[in-house]
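Excluded from the complex is one protein chain; the other protein chains are retained at their positions.
Chains: A, B, C and D, in written order; residue numbering restarts at 1 for each.
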Amino acid sequence: MGWLNAVIQGLLLGGLYALFATGLSLMFGVMRIVNLAHGDLAVVASFLALALVSGTGLPLWIVLVVTVPLFAVLGYLTQRVLLQRSLSSGPLATLLVTFGLSIVLQNVLLEVFSADTRTLDGGSFGTGSFELNGSISIGYLSLATFLLACAALAGIQLFLSRTGLGRMLRASSDDRETANLVGADSRHVYGIATAIAFATVALAGLMFAMRSSFDPATGPSRLIFAFEAVVIGGLGSLWGTLLGGMVLGVTQSLGAQIDPALTLLAGHLVFLAVLAFRPQGLIAGRTA
Amino acid sequence: MTLLSISDLTVHHGQLRAVDGLNLDLEKGEVLAIIGANGAGKSTLLRALAGLNPPTSGSIRLCGRDITRLPAYKRVSEGIALVPEGRRLFHSLTVEENLLTGAYRRRPGPWTVTRVYELFPWMSDRRRQNASQLSGGEQQSVAIGRALLANPDLLLIDELSLGLAPVIVRRIYEVLPGIVGAGTTALIVEQDVSQAMRVADRVHCLLEGRSVLEGRPRDLTAEQVEHAYFGIGQALPAGSAREGHD
Amino acid sequence: MTISQMVTSRAAAALDVSRAARSSKLSAVVMLAAVAVLAALPFAVFSNVTDTLVNLFVLIALASMWNLLAGFGGLVSVGQQAYIGIGAYSVIAFADQGVQPYLAVPLAAVTCVIFAVPTSWLAFRLRGDYFAVGTWVIAEVYRLLVVRIDSVGGGSGKGLAGMSGLDQTLRGALTYWVALALALATIAACYLLLRGRLGLSLMAVRDEETAASSVGIDVRRAKRVVYLVSAAGCGAAGGMITVSSLSVNPDAIFSVQWSAYMIFIVVIGGIGYIEGPLLGAVIFFGLQQLLADYGSWYLVLLGAVGIATALWLPRGLWGLMRDRTGLSLFPVGYFVRGRGA
Amino acid sequence: MTEQALLHLDEITKRFGRVTVAKDLTLSVRPGEALGIVGPNGAGKSSLFAMISGDLRPDSGAVWFQGREVTEVPPHTRTRAGIGRTYQVPRPFEHLTVFENVLVCAHQGAALKGRQAWTHAMEVLERTGLAELANTPAGRLALLQRKRLEVARALGTGPRLLLLDEVAGGLTEPEVLELVEVVKQLHAEGLGIVWIEHVVHALVEAVGRMVCLAGGDVIADGEPMRVLADPKVRELYLGGGPETGLADEEGLTDGEDS
Partner (left out) sequence: GGLKGTGGSSSDVLKIGYVSPQTGPLAGFATADNFVVKQIQEAMRSGFTAGGKKRTIEIIIKDTQSNPNRATEVTRQLINSDKVDLIVGSSTPDTTNPVADQCEANGIPNVTTIAPWEAWFHGRNGKPGEGFKYTTLFFFGMKEFADCFFPMWERMDVSNKNVAALWPNDTDANAFRQGLGPMMEKAGYSPIDGGAYQNGATDFSAQIAKFKESGAELFTCTPIPPDFQTFWKQAQQQGFKPKLATVAKVMLFPSEAEALGALTDNIATDFWWSPAHPYKSILDGKSAQQLADDFAAETGKQWTQALGSVYSLFEIAIQAFKEAGDPKDRDEVAARLRGMKLSCMSGDLDFTAGPEPGIAIQHPVGGQWRKGEKFPWDVVIVDNTPNKAVPVGGDLRPTNG
């Protein structure tokens, strides 16, 4: 029974990882922007929501509905103002820009909100659960996160493969100049994609914030999970990211079942094993 | 009527004046071939027309409208499509997706994916293959198909026959009149002079960014062309002595 | 008869290939003088100066190693902290065995090479951004393994043994000299490595891997050499960090922050130039010292400087300087003269 | 057979999914022979080069070079053994100068050192007309110069067998002639040459033997004029019909007919 519980909780945790990795998958896997500020952006979203809740007294769900589109706009602007310029100077420049952004965000948060640990109070929804049987209970929040992850990833995958804009996005990441040549304003296309990525980051950040806690320094430690989920699944494939998140979640959960000291190690080892024996990821998306 | 009119166009690469005060008019339905030695500025001219290299001075008019400062992606809607030097396919997309990117702006016109498949029959079998895995010539065909799908009024092709087997080159030149007949005007850069002279209504010879010879193929003599090619009055170049000045 | 046998004496006589860029003789003299001054510093100033300089030297060593790896080998790693950590822990372990800690620093480099050999097997299965993420995870794995070893303090870290017998002043000076030697050694290693035939192959591999192998370069070997050298350098730097801080903490020593610093320094200084990390480290260090008292705002500023450099100075400060002056302290390229070209 | 041959491909087969690029293909090149390869786009010509140079492993069959089986040998070792190749789409080392591009070949491929390597590199640059550009970073070269650099690099490795993949495409007529001269001279010096080219008339002038590949198989092999006159070649490669439409080929086929 313990093992079954571990698998189920691992799957649900994997949903959270997958949701968190969605934006990264879009930016890292498809646009090839290594966004080191990904984790910090999620934390920014959490703080923003916290400030909105305590500042306006609005119920959490309204704050949620406001924060996510706000982040989309922020994403569009970030792309146009910061990232676009760095793209032409090669991958290292993007790495440095997003790393710089990560440091700036972390420390501005620290100055504004102090280093205190916070959490978003999801009320009974945040801590409530239903029992599957005596020993397995499933949290509403975890389940909702899981479903959101599936919906977000499926939606974006369809967007990428079925729509002209999605196709242009992949085309732009291959060759921006030529994308312009066939009629797409690659800056706008990238802007839209980053907006989508940011929206999912915000969503994931809020889910994370309700599930556990956050402080200005939380971002980077979570980034590596997102990276692992994306790479295990296969760069460029959003389905892969969903699968990657689950694999990571279940592995960690099973590892913890054996010995809690193995939690992270188990996840990392599976990741390395995938890299060693199936470097293109479980679902091969783009050619490396 | 005049489709494209270029006046006094100058384009720089840094210090280098790659296109120098060029004037050129193009009638609707015409095939104009640009010839010239390596580094004459042919590619630069085409890229400037497509909007990839901003001109330093001069103007470009399409159907009387000034498009000199229009960004590349907007020119596609205006009806300009370029087959760039070096193919430039999107290598993470499949063959079919590459073609479809050409239709991104949804200009109405005769070209559809099906028609391109008719032009290059091998393509429909390989539509799901990754474009990066195609052979050199196959890539060139896809690049041409992609440009056609934009249903352009003005089709710019750089190094049309480069890397294509003779049978394919021939087929393309066979269909070229059809393309032009369907309302498209073509501006092609062709290294193979005799080929260019055969298919073009007019040829234009560039030398160091300037137009040095222009006319209908039948009005031009081989000698004229040769002189224009390497600079009038200049002795026929001997081997490597020329290389450095490219 | 092959082409190589056909080299005419005429061509050979006319050819003049030089390795030095402008002013390198003068700069060599200046650099020697600078080294001499630095070496004499503990006699001239109080240890507050030398002590902070130790940090600078460690940064120079780390950044040079990262530059070698990424700027010349094309291996963009986010996981060099693995070797910093292994190096640091080897010093702790050697000192526990009774080895003098200063002697343990070069031994730490050797240990890192030993670890890097099998690690490279895994890491080299990856390319590009996979490599970057992969190396980061490998470093995490090393951290998680180290915290399970109780004899080196587990998750808590451990103090360095074997330093208590030394006089405090002498210890400060020795630490300074070892750090200086480390920085010089890494720079010299980069220079010698890149000036030789291997250096050219490396740059070729970085630019075009497939073509490199088809012109006769053993790509794997070339990459492995830089990877191992870089591991050794980072390991020695890690050992140096331990020797100067006297203790080690796994989370801090295996922190990805180190990689971030290395990237920051190298990109600001100018990637792909031996001088780049040198300049970058000095600037980074200067900023750190200048702004350290402004709390978190100093980090905000540091981040902003990084962003600005990446956006407006993609070739780094040294790239800018070189474009303006043509100056090169460590010329590794070739320049053909006397061709009447 | 394998003993005298410079290069011998023994029944090699290679498939990419449904695409067959080589089907039990057997082909030999004698020392000092110049062989031209033609064939429709996608026939598998470049893939063949990749299998000779080691970038691609055949599914089955063997590659012999100078009497030694090299099927499992990695590319760099083959280069050192004397196989020099160019790429159809140039792949220069963009951040190195033209001279350094060739020098690294002299170091690694031809195992030369010091001044010897420099002179060799310079010599190659002169032959390929790149001497004036020696100090230019390869990333700044125009397409044609890149193609020349491909040849220069291949020569830089001091090969016994030179593989040229569409090096004449996009060249002007005088330049093609010039290139043909260079190839002829190399041939005269005893180098084995295999040249893939769609500029057929250049090929005809430079090589003594020609094969036409299609569908992963040799459909014609022999004296160039004869191969080009082969009805199968005309149908699959040159294009059907009695009137070829191409001036150079006209001259060529006329010559063949008479």
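Here is the rule we go by: contacts are C-beta pairs under 8 Å (C-beta built on N, C-alpha and C of every residue); 3 or more make two chains touch, one makes a residue touch a chain.
Keep in mind that what you see is a predicted model, and the values were worked out from it rather than measured.
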{"item": "Neighbouring shown chains of the undisplayed chain, as defined at the top", "value": "A, C"}
{"item": "Of A:32, A:176 or A:211, the residue in touch with the unshown chain", "value": "A:211"}
{"item": "Among A:10, A:100, A:166 or A:205, residue touching the chain not depicted", "value": "A:10"}
{"item": "Chain not shown, touching residues in chain C", "value": "42-48, 51-52, 55, 144, 147-148, 153-159, 161, 163-164, 168-173, 241, 245-247, 249, 251-253, 295-296"}
{"item": "On chain A, residues whose C-beta touches the chain left out of the figure", "value": "2, 5-6, 9-10, 13, 16, 110, 114-119, 121, 126-129, 131, 135, 137, 139, 141-142, 208, 211-215, 217-218, 221-222, 225, 249, 252-253, 256-257, 259-261, 263-264"}
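Definition applied: only the chains that are shown with their structure count from here on.
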{"item": "A-B or A-C, whichever has more C-beta pairs in contact", "value": "A-C"}
{"item": "Centroid comparison with chain D (C-alpha atoms), farthest chain", "value": "A"}
{"item": "Centroid spacing, where centroids are CA-atom means, of chain A and chain C in whole angstrom", "value": "33"}
{"item": "Where chain B and chain C are represented by their mean Cα positions, the distance between them in whole Å", "value": "49"}
{"item": "Residues of chain D whose C-beta touches two or more other chains", "value": "126, 131-132"}
{"item": "Residues of chain C engaged with two or more neighbouring chains", "value": "341"}
{"item": "Pairwise touch network: line, ring, star, complete, or other", "value": "ring"}
{"item": "Contacting chain pairs - touch in the sense defined above", "value": "A-B, A-C, B-D, C-D"}
{"item": "In the complex, chain B residues that touch chain D", "value": "37-39, 85-86, 122, 125-126, 129, 133-138, 140-141, 159, 162-171, 173, 191, 193-195, 198, 229, 236-237, 239-240, 243-244, 246"}
{"item": "Contacting residues of chain A [partner chain B, same complex]", "value": "164, 167-168, 170-171, 173-175, 177-186, 236, 286-287"}
{"item": "Chain C partner contacts - residues on chain D that touch it in the complex", "value": "53-55, 74-77, 79-80, 85, 87, 91-97, 99-101, 103-110, 112-113, 115-116, 118-120, 122-124, 126, 131-132, 134-135, 153-160, 186, 189-191"}
